[in-house]
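The structure that follows is given in the form of structure tokens.
All protein chains but one are shown at their positions in the complex.
Naming follows writing order (A and B), and every chain is counted from residue 1.
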Amino acid sequence: MTKRPISRRAVLQGSAAAAAATVFAAPARAQLPAPAPLDDVLIAAAKKEGKVSFYTAMDLDFAQRLGKAFEAKYGISTKVERSGAERVFQRIGQEHTAKIYAVDVANTADAAHVIIWKRNGWLAPYLPEEVAQHYDKAYYDADALAITTRILVSPIAYNTDLVKKEDAPKSFKDLLDPKWAGKMVKGHPAYSGTIMNATHQIARDIGWDYFEKLAKQKVMQVQSATDTPKKIQLGERAVMVDGAGYLVIRYKEEGSPVEVVYPEEGTPLATGPSVVFKSAPNPNAARLFQNWMHGREAQQFLVDWARQYSPHGQTKEKPSVRALRDIKLMKEDPAAVEKEAEAIKKRYAQIFKV
Amino acid sequence: MTIALPAESAVRRRTFKIDFSLPVLIAFAAVLCVLIVLPMSWLAYYSVVDKAGQFTLENFATLVTEPEFRGPMLTTLILATSASIFCALAAAPMGWLVARTDLPFAKAVRALVTASFVTPPFLGAIAWELLAAPNSGLLNKLYRHLTGAEMGDHIFNIYSMTGLIFVVSCYTFPYIFVLIANALDRIPGDLEDASSMLGGRTWTTARRITIPLALPALLAGMLIAFLQAMTLFGSPAILALPAGFHTMTTKIWSLFQFPPKPELAAAASLPLLVLTVMLLRTQQMILGRKGYSVVGGKTGDPRLIRLGIWKWPAVAFVFAVLMLPVFLPYFALINAALSPIATTLVTPENATLKNVWFTFGLSSTKIALQNTFILGALTATLGTLMALVIGYISVRRAVVGHQALGFLATAPIAIPGIVLGVGLFLTYTQPPFVLYGTLWILLLAYLTIELPAAYQQLSSAYKAVGNDLEDASRILGATRLQALRHITAPLLRTSVIATWCFIFVATVRELSAAIILFTSDTRSCRS
Partner (left out) sequence: MSVLIFDLKESGDLGAIAVLGIMMLVLTFAVVITINRIPGFGAAQRLRNT
């Protein structure tokens, strides 16, 4: 194992270059494991195990395709468990407490979870070669315990059949206009990691009183950040306050009457890291999956099909989508989310009554 | 069906010598205690301790003082009361029309009521979301299409208290219907004959004889409907949360979100439990006093009232009611299954099977189907076996202390699914029994929930068979087990099969206990 001491300074420089926040700015980079190649030895060992279980907060349709693509390539049956990031986190916690080790790889949409899992000592270090080569250091953990798989934004969006372009909201503040009362849909921070981070960032940058005013607008409350785009696609509500921006882009490209708005105050950001668990029942298949998922092929699939932003330096985005660096982003702060999550959920429930 | 009646055989029989051993009784009593007493004790214990395990009444104080709990309690009461009234308004006339009049298609009506009875309420709620969501709902789209109303105008808003009450009523009214139709079927024709012989006209007879005799069943049915509406989880979770309010069940469920607050959940479950026990006792008193006084003689066939010119309006009424829980929702589901976007009307041009392929491609679908079958079959088999033995012991009074067994087997009827879920969660997430995350804990939950109905069906089957034949074979020298195998078993066959199927169906649609007890691993059937 080669030691690669990396200074905090280098980390900060790396992250400054990145559009995203410094998710994995650990105070001291202890030591990274040697970058692991995706070689025949690993494939053979993984095939021997024959299966892998992947818990994720991605939209089900994509998660399933990702699993199927892995299955097709390596012949390893992939069990995909999809739920909201906060639910996934809760499940893994309950399972570990009950000493049930069912999860191999988990992908969340709330980087704060990694902090807790890391503190509990549940994660296995693993650094795929491609990640070491092509990922900005801001996108993987100092101890290689987690790798950012996807970068999500939670913009506003609207149904273009129901709202004319010139009438569309341009900022979060615009949504407080009485004309939007009863016309908005919103996800829930106790379910979705994306929404948890969005809630934290909006409360920090705009203030909790924003939510108090928003709650008077008869907002339809759904659970998942992947449900709000579906509700505006159906035309059930005209405007989504928060949710998975990538789905809106996908639906728009499929011909649905939806449009994204990057709010003036800044667009909430959530990075979605993936981890391999120490207790993984299929340790080799888990590593192969983690390696493959962060490789160029799977990452390009993530960009092309799922329309999410990739941390991989070599992936190519279509010109039609606004690049991450051109969006005014709110700053993600997993450490703060980790500390405040419970208080956020509580306050949110008080304001929105559910 | 959750109708509690104490299993009491009215006929005195000669007592057997105890050749059925005491160990059997003790074993079954122990199993039942584990099933029922253990989780309920933990529930009670957790409700009066704090996180550190110290005695406190703080949990109940929170329940009463915090608006975040008072709101849901009030909502639940309003929901349950209104649902039971609406159900009665729809079910009572329907029950009467089907049982006592020459209504055409009466058989079909009964079948359709059975259909709405076995439709999982949460599925109905989702279907009604497709139909009556204010903007995307099919019915609202139709309304706007017909009237040319503006987008945003709607006649139905399912995400509201009224919407919730409506949907809950749709899938609760069969309980009342069944009880009323039962009671009316049982009223002997002789009574009505007597009335008409004495000069009472058809309608007088109905008013003076039929209605008073059916009234206890109606009240009992309303209580059952109240209980159902109060303890339902799926429909409120689907319809109330988007509208921004909680009922007790969704609130209890939300207390399990991270970080879980089992103490509060336990405290919040107890009022549901207590209220259920009280209402069931009331229901027993009502039914016990009147409804069954005429059961004894099922003599003459009921006189069917001729509807005359009212025939077709009556048919229209019945089918209009049945549109709501059956035809419209099923249509919405089929439409959503074949449509590219759930609430777009399917046409031959846009019909697609992509949803079907997507669903069957999911890795979780196969596992879920597998688990549903395994759990359903296991629960049904074990539940039927347990009910057979317990039923036998208590109906034949085979062992001293059989009453206790009968009582224990009927007791879970008073435990709402979500309360049982909380109790089992508390019991089996800690040593000595860590079953959480395995299929076993769900098996326990389902067994407990379904046992009362199974026990009632089978013990009444035992009573119907009677034990004269069994006695005869024993006199002729057969042992008790031989008598059971060659005489009683064949006679009970149909009841056993029916009970098995009944438990299987009920298990498949159970959600409220499962939602608390499921982990993703359970689905993988790793246990």
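As a working rule, a contact is a pair of C-beta atoms (placed from the backbone, for glycine too) under 8 Å apart; a residue touches a chain by one contact, two chains touch by 3 or more.
This one's a predicted model, so the numbers in the text were calculated from it and none came from an experiment.
**Q** Among B:T119, B:T249, B:S269 or B:S473, choose the residue that contacts the chain missing from this document, as touch is defined above.
**A** Spelled out, the listed residue whose C-beta touches the missing chain is B:T119.
**Q** Using the touch definition up top, pick the residue from B:Y46, B:W128, B:F245 or B:F504 that touches the left-out chain.
**A** B:F504
**Q** Kindly state which of the options B:A149, B:A194, B:M278 or B:A368 is in contact with the chain not pictured.
**A** Spelled out, the listed residue whose C-beta touches the missing chain is B:A368.
**Q** By the contact criterion defined above, which parts of chain B meet the unshown chain? Give residue numbers in ascending order.
**A** On the chain B side, contact with the omitted chain comes from 1, 3, 107, 110-111, 114-115, 118-120, 122-123, 126-127, 130, 178, 181-182, 185-186, 234, 237-238, 330, 333-337, 339, 342-343, 354-356, 358-360, 362, 364-365, 368-369, 371-372, 456-457, 460, 494, 497-498, 501-502, 504-505, 508-511, 514-515, 518, 523.
**Q** Contact with the hidden chain only, please: which chain A residues?
**A** Missing-chain contacts on chain A: residues 59-61, 82-84, 191, 222-224, 226-227, 230-231.
Rule of thumb we're sticking to: only the chains that are shown with their structure count from here on.
**Q** Just how far, in Å, is the C-alpha centre of chain B from the one of chain A?
**A** Averaging C-alpha atoms per chain gives centres 40 Å apart.
**Q** Considering the complex alone, what residue numbers of chain A touch chain B?
**A** Its residues touching chain B are 53, 55, 60-61, 64, 67-68, 77-83, 86-87, 89-91, 93-95, 97-100, 102-103, 161-162, 183, 190-191, 218-223, 231, 233-237, 256, 342, 345, 349-350, 352-354.
**Q** So in the complex, which bits of chain B are touching chain A?
**A** By the definition above, chain B touches chain A via 68, 71, 133-136, 151-152, 159, 240-246, 254, 257-260, 341-343, 358, 361-364, 367, 429, 434, 436-437, 519-521, 523-524, 526.
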